[in-house]
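A protein chain is absent from this complex, but the other protein chains hold their places.
And now, chain A:
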Amino acid sequence: MTLIKTTVNRRSFLKAALLAGGGMVLHFSWLAGCKPAGKKVLEMPEEWFEMNSYIKIGENGVVTLFNPNPEFGQNVKTSLPMILAEELDIDWEQVIVEQADFYPERYGRQFTGGSQSVRQAWSPLRTAGATARQMLILAAAGQWNVPASEITTEHGTLLHKSSGKKAGYGEMASAAAKIPVPEEVKLKAVSDFKVVGSSKKNVEIKNILSGKALFGLDYKTEGMLIAMVVHPPAFGMRFKSMDDKVAKSMPGVKAIFTIDSLKEDIVQNFFDTTSFTKFAVVVGNTTWEVLQAKKALKVEWEQEPERTFKMGSSWTPGAETIEAKYPSGLESTEIHQAKMKEFSKKPGNIIRRDGDPESAFRSATKILERTYTAPFLAHNTMEPVNCFAHVTADKAVLYGPIQAPEFVVGTLSQRLSLPKEKIEIKLARMGGGFGRRAYGHHFIEAAVISQQVKAPVKLVYTREDEMTAGIYRPTYSATYRAALDKDNKLIAFHVKAGGIPETPVHADRFPAGAIDNYLAEGWQIPSNITIGAFRAPRSNFIASAEQSFLDELAMEMGKDPIDFRLELLERAKTNPVGEKNDYDAARYAGVLQLVREKSKWKETPQGVHRGVSAYFCHNSYVAEVVDLVMKNNAPKVEKVVAAIDCGVVVNKDGAINMAEGAIIDGIGNALYGELPFKDGAPQKNNFTTYRLIRMNEAPKTIDVHFVKNEEDPTGMGEPPFPPAFAAVANALYRATGKRFYNQPFINELKST
């Protein structure tokens, strides 16, 4: 049992009443019918009593829990309320879950990304649950005239054992809501958890399976128009002029015009990346009609000179403003590859140096050097970008898919000339995110369009719009070198990696800390192709390069790939090089040991080719073993065994589902994913040419094992993704005798 000061998240105890007038209580009655339903239908109470921002209790004992974070399939709408329910000590069956609106005064940072939701919410939500429970206890103590310390709780009931007094939470809710928030509350011991650590089904499942309106794209309101934008066909181009004669007179078309989503003096929010700022816009009655007019619109484009803009330098409010710029020019994959080759030969910026790597390399008997590359990737969320906006003279109402509403509200406020309090953002369930929706410039586009047409509008991107409008995973290149002495011992290690436009190297990550002479360098090449977070940014590439290299190095040294990694980790654990290593070597080794045991590593079945890989990111450790077979010269991953250390697992089956998905995503992108460019234009614009993994290519089985411990939860959505790439590459080597250095591997397979 831990004592915790409630002051850590005091603002979450603000009552809605105190904040009334903030204008943030939204009424979207059309969606109100979509309450998540439990197995049995709960009887609604006559009255609700608010304990804090996250919890209200009805007089009949039914409890509403609010999920503060945006839901994009990582299942926070289930897992975060589970944390509240645990400390509140109620039965999950008595719970209704609701999605909170964007309301930072009540909920703090409402951000989905960086595998942050559970780890950021862990302490505040436990505190909120425990505080509400304590207020109920104090209310009962007052009414029963007994010491609070003698009251226990169980299944949403308060008990006083010696007097036999008993009351449901509902009966005490009214009194509890009036009690001042206690200064200090007790948290449960991990070993006493009943809800956390179990498996609860997705609270939205019935609505999903019956086709209820849940997503931004499903939203509709009286008088709403549909808007589509036309963006430049290539990066480095901008709008010049348009001829709307034909389009204007097409059926259902209401208006055709252009918008500037930004204005010169605007300081964009940090993360408000946008590829383009001037768009042609078609507004009309229905999506199909607008789409036809969009196709008939003739737009002329011109090359854009260097574009400069002002942006916040971090997500801390009041962070200093930086001048950023996009270079001019039309870029192509061929040019990118040549430039990356050139940069990988030049010295980079040294970001970590231990010992004397240069001398060690000079004295080496053998040097192993390998270069790895990966292309740009598009996120391809199944639900394309969209946003509903209704902007009037005194307020703006927005509803749509967004991972980080906080990162657009500043830009919105400046662009619409409305104070932040007059901007209401409601969080839609997202049809996938993967980092793409951390960038919310579509909210600004939608709002400016609504302001211009003076009507509620829903901005809809086609798949083609989405795939060609930017925010991609960057293209990268990494060169690894290892120096071996005459006894074939590893004496120095060197990584030099960069990309367009960012470097993927993490300064203090494994194998830094395990090798005396170590050098890490980074480089980057500016570009006007807009990039952003993509499931485990940087890690998703550098893990693939590093873990492929370690596999080849182990072979060169005559060692088993798992044993070799464990030796390095043993060194990092017992006698680490440097002080800032960002990983815990023992936990890292733990997942490798667990995957070795669970996969029966040494007993590879006949006809199967095995690859292993492990990585640490977002504070979690994941190791994976892939079983690959070749069928008619095509690789097929049949089975994956994964070992994960992410601390306490909140919703077990939900976490397994996410790990399965991340692994399939990793296999798919390693084998098939790429977005090439020519003259600034993306060369793929729909699933006919952009290859995503399909069911027949997915493994038959994925076994997920969690390390059991009582550590606070760490990331889960991203960490199982990066290791999959190299596990596939290493298995492919065993299947073909050939190493795979350039993603997607399917291209190299074709050329063999």
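Note that a residue touches a chain if its C-beta (ideal position, glycine included) is under 8 Å from a C-beta of that chain, and two chains touch if they have at least 3 such contacts; residues count from 1.
Keep in mind that, in the parts below, contacts and distances are computed from a predicted model.
Student: Can you work out the missing subunit's protein name as recorded in UniProt? Choose among "ABC transporter ATP-binding protein", "Iron complex transport system permease protein", "Isoquinoline 1-oxidoreductase, alpha subunit" or "Cell division protein FtsX".
Tutor: "Isoquinoline 1-oxidoreductase, alpha subunit"
Student: Tell me which of A:Asp244, A:Glu304, A:Glu660 or A:Glu674 is the one touching the absent chain.
Tutor: A:Glu660
Student: Tell me which of A:Ser123, A:Thr287, A:Gln303 or A:Thr333 is the one touching the absent chain.
Tutor: That would be A:Thr287, which touches the missing chain.
Student: Given the contact definition stated above, which residue among A:Gly129, A:Pro232, A:Pro682 or A:Pro699 touches the chain not shown here?
Tutor: Reading the full complex, the residue touching the unseen chain is A:Pro699.
Student: Contacts of chain A with the missing chain: which residues?
Tutor: Contacting residues on chain A, toward the hidden partner: 72-75, 199, 201-202, 204-206, 208-215, 217-218, 220, 226, 251, 286-289, 380-384, 429-434, 462-463, 653-654, 657-658, 660-665, 668, 686-688, 692-696, 698-702.
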